[in-house]
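Presenting subunit A:
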Amino acid sequence: MTLIDYRNENPMVTDDAWTHVAEDAALPTDRPATLSLQRWKAAREELYGRNLSLGVRLESHERVEEILPDLPRLALIALDFPNLNDGRHFTTARLLRERYGFHGKIRATGQVLRDQIDPMRRCGFNEFELAENKDTASAITAFDEISVVYQPAADAQPTAAQLRHRQSGPTMAG
Partner candidate 1 sequence: MARMVITANRLRDGAVVWRSAAGNWSPNITTAAIHATGEQLTAGLAAALADEKSGRVIGVHEVEIETRGGQILPTRLRERVRADGPTVSFA
Partner candidate 2 sequence: MYKYDHLDNTLVRERAAQFRGQVARRISGELSEDEFKPLRLRNGLYLQLHSYMLRVAIPYGLLSSSQMRALARIARRYDRGYGHFTTRQNIQFNWVSLENTAEILDDLAAVEMHAIQTSGNCIRNTTTDQFAGVAADEIEDPRPWAEIIRQWSTLHPEFSFLPRKFKIAINGAPNDRAAIAVHDIGLSMLRGPNGETGFTVWVGGGLGRTPMLAKPIRDFLPGADLLSYLEAILRVFNIEGRRDNLYKSRIKILVSALGIDRFRDLVEAEWAHIRDSALRLEGREIARIRARFALPPYDANVDSGPFAAKRFEDAAFARWSAANLFPHKQPGHAAVTVSLKPVGGIPGDMTADRMDALADLADEYSHGEIRVTHRQNLVLAHVRQDRLFDLWRALDSLELATPNLMRVTDIIACPGLDFCGLATARSIPVAQRLSARLAEIDERHDLGELTINISGCINSCAHHHVAHIGILGLEKAGAESYQVTLGGSSAKDASIGKIIGRGFGADEIVAAIETIIVTWLELRHDGERFLDSLRRVGQTPFRDALYGQDSRTE
């Protein structure tokens, strides 16, 4: 399985090192793994002892607020998009980055199309598993399509308003 890894502002297609562990499957001992929110909550104490990178998967109705104390222990949070219309996790990703200071990977999974990954990136996602049968290699150009942004988000890109006033006049204090 390949995915798009957007790291250091440089998107690339890579092989996926992670395993999404099914509800009743055993945890791998040799590679990083994600668990469902239910399983994580049930087993978090015992899992804390493991010397293994772990992640949690959140379905679109699940709230990141349920795992806030665990965030420092998590290397990845996978946010699932069940269909093209459910945009809740755009907000989840922004909260993770901008409010809860999460520095790990945020991965988009499920029905992810190339036309969504640039707004996802702006919200703080940095890994993208495209929907089945979608061409991952050609999708990385999606990040180059729109170069101007009007609103602040989780990315560092200056907004149009910031650019307009950067050239002229003194910069804002702070």
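The definition used in the following text is that a residue touches a chain if its C-beta (ideal position, glycine included) is under 8 Å from a C-beta of that chain, and two chains touch if they have at least 3 such contacts; residues count from 1.
Basis for inclusion: all candidates are chains of the complex that A comes from, given by their letters.
Here the structure is a predicted model, which is why all the values come from computation and not from measurement.
Peer 1: Thinking of the complex as a whole, which of 1 or 2 is in touch with subunit A?
Peer 2: Touching partner of subunit A: 2.
Peer 1: Going by the contact rule set out above, which residues of subunit A touch candidate 2 in the complex?
Peer 2: On the subunit A side, the touching residues are 63, 84-88, 90-91, 94, 99, 113, 115-116, 118-120, 122-123, 135, 145-153, 159-165, 169, 172.
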